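The block underneath contains the structure these notes are about, expressed in C-alpha cells.
Now for chain A:
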Amino acid sequence: MKSINTTTLKKFDLLFIAIAFVMLGYLVTFQRTTDFIIFCIFVVSYDLIYGYMGRLSFGHMLYLGTGAYATALFCDHVSSNPLLAILAGVVCSALLGAVLGPIVTRTTGACFALINLAFNQVGYFLVLIGFSSYTGGEDGMSAFFGNLGPINFNNKMTVYVFCLTIMLFVVYFVRRLTSSPFGILLLTIKENESRSQFLGYNTVIYKLIAFIISTGIAGLAGGLSILNYTYVTPSFIDPTRNVEVIFASLIGGAGSLYGALAGGITYMMISNYLPNYIQRWEMFLGIMLLILVFWFRAGVWGYLTRFSGKPGKEMGS
Partner candidate 1 sequence: MINTLAYGLTIGGILYIISVGLSLTFGTMRIVNFAHALIYTVGAYALIAALPFLGGYFVPATVLAVLAAVPLSYVIERYIIRRLYGASIDYAIIATYAVLLIGVDITKWIWGATPIPLSDPVNQYLNIFGVSLPVYRLIIIALSLLVFLALEIFLRRTMVGKIVVAGLEDREAVSSLGINVEKYFCLIFVIGSCLAAFGGVLYSPITTVHPYMGFQVLLLSFAVVLVGGLGSMRGTFISAFVLGMVMAVTGRFWGPAAETMVFVVMAVVLIIKPIDV
Partner candidate 2 sequence: MLLSVGKLNVFYGSAQVVSDVSLEVDQGEMIFLVGRNGAGKTTLLKTISGFLPSGSGKILFDGADINGKPSNELALMGMRYVFQDKRVFTQLTVRENIHLAAYPFKQKASEAEEKVVGIYPEIVRFMDKKAGGLSGGQRQLLLLGRALIGNPQLLLIDEPTEGLAAGIIDQVFRVLKMMKGQLAMLIVEQNLAVVSQLADRVYIMQEGQIPRELVSQADIQDQEQLEKYL
C-alpha cells in the first residue's frame, strides 16, 4: 500500500532533517545554525500561504516582528519564563492574523501582496514611532530570559537544541497539515477557489485558518529569534526585508515543505557568506530573483526531486 510507504518514509524525514542540521552545525557553527533554523521556520510559515494557498504576501515580516516584540515585551513586563514568553509571541501574532486575515484573505494577486505590505508598513511605523516608548524605537529593546528549571537559555547550545526541536515539531505539524484533506483544499484554493465552494467547502473560513496558522508560526520564529539574540530591533518588522523570505521560498521551490527548508538554508548560506565578497548585496538579490523568475521556477527542491525522484534526500549543502 502506497500510503504506508510514504508514511514510513516521512518518519525518516524528520531524522534526516535533524541529521542535516546537526551536520550544518559542525560546518558553520551551531550559533549560526540556530539562525538558519529560525529562518527556516519562518520560510515554512510563509510557504503555507504562498506555496500552498497561492497568495503572495509582501507583509509577512509583520507577523515575525509581532512575535518578536510580543515575546520581548512579555519577557520584560510579565514573566521571564522563555516558554511562556514565546507562547505569548505566537498567540499575539496569530491574534493579529485573525484580525487582519478577514480583510486580506478575500483579495488575491497583487492586492493581497500590497495590502499585506501596507499593514506591515503600519506595524513598522507603530514599532518605530507610535509605541516607541515601549519598544525602544529605533534602538530596539533587550529581553533577558530566566532559566527554565535547570535549563539555562543563555547557553547558545541549549538554544540551538531547543530551536531544532521546535523546528522538528513545526515540520511535523505542517506536514500533517499539508498531507491532510485540508492541505489538498489549500491547493485547490490556489487553482480555482470558486470550484472548491461547489464541493461544499466554505473557503473563506479555511483561508482564514491557514492564514492564522501561518501567522502563528511566523510569530514563533519571531519569538525564537529573541531567544537567540536576546534583543529586538525594528529590522525584525521591516517590510523591505520581506524579499528575503520570498527569495528563500522561490529558491527552494514554492509549495513544498522540504523545498521551504532547502530554500531557507540556501538563502542563509548566501546571505551569511556572500556579502563578504559582494558589495552590492541588494543588486545581487535582485538579479538572483530575476534569474529565479525567468529560468528557475521549480527551485532547488524541484530540481533535486526531478533528478533523483526520491523525496527526502540530503538537504542543503
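By definition in this document, a contact is a pair of C-beta atoms (placed from the backbone, for glycine too) under 8 Å apart; a residue touches a chain by one contact, two chains touch by 3 or more; residues count from 1.
Inclusion criterion for the candidates: all candidates are chains of the complex that A comes from, given by their letters.
As the structure is a prediction and not an experimental result, all values here were calculated from the model.
The candidate from 1 or 2 that touches chain A somewhere in this complex is 1.
On the side of chain A, the complex with candidate 1 involves touching residues 50, 56, 58, 103, 106-111, 113-115, 117-119, 121-122, 125-126, 129-130, 240, 243, 246, 250, 280-283, 285-287, 289-290, 292-294, 297.
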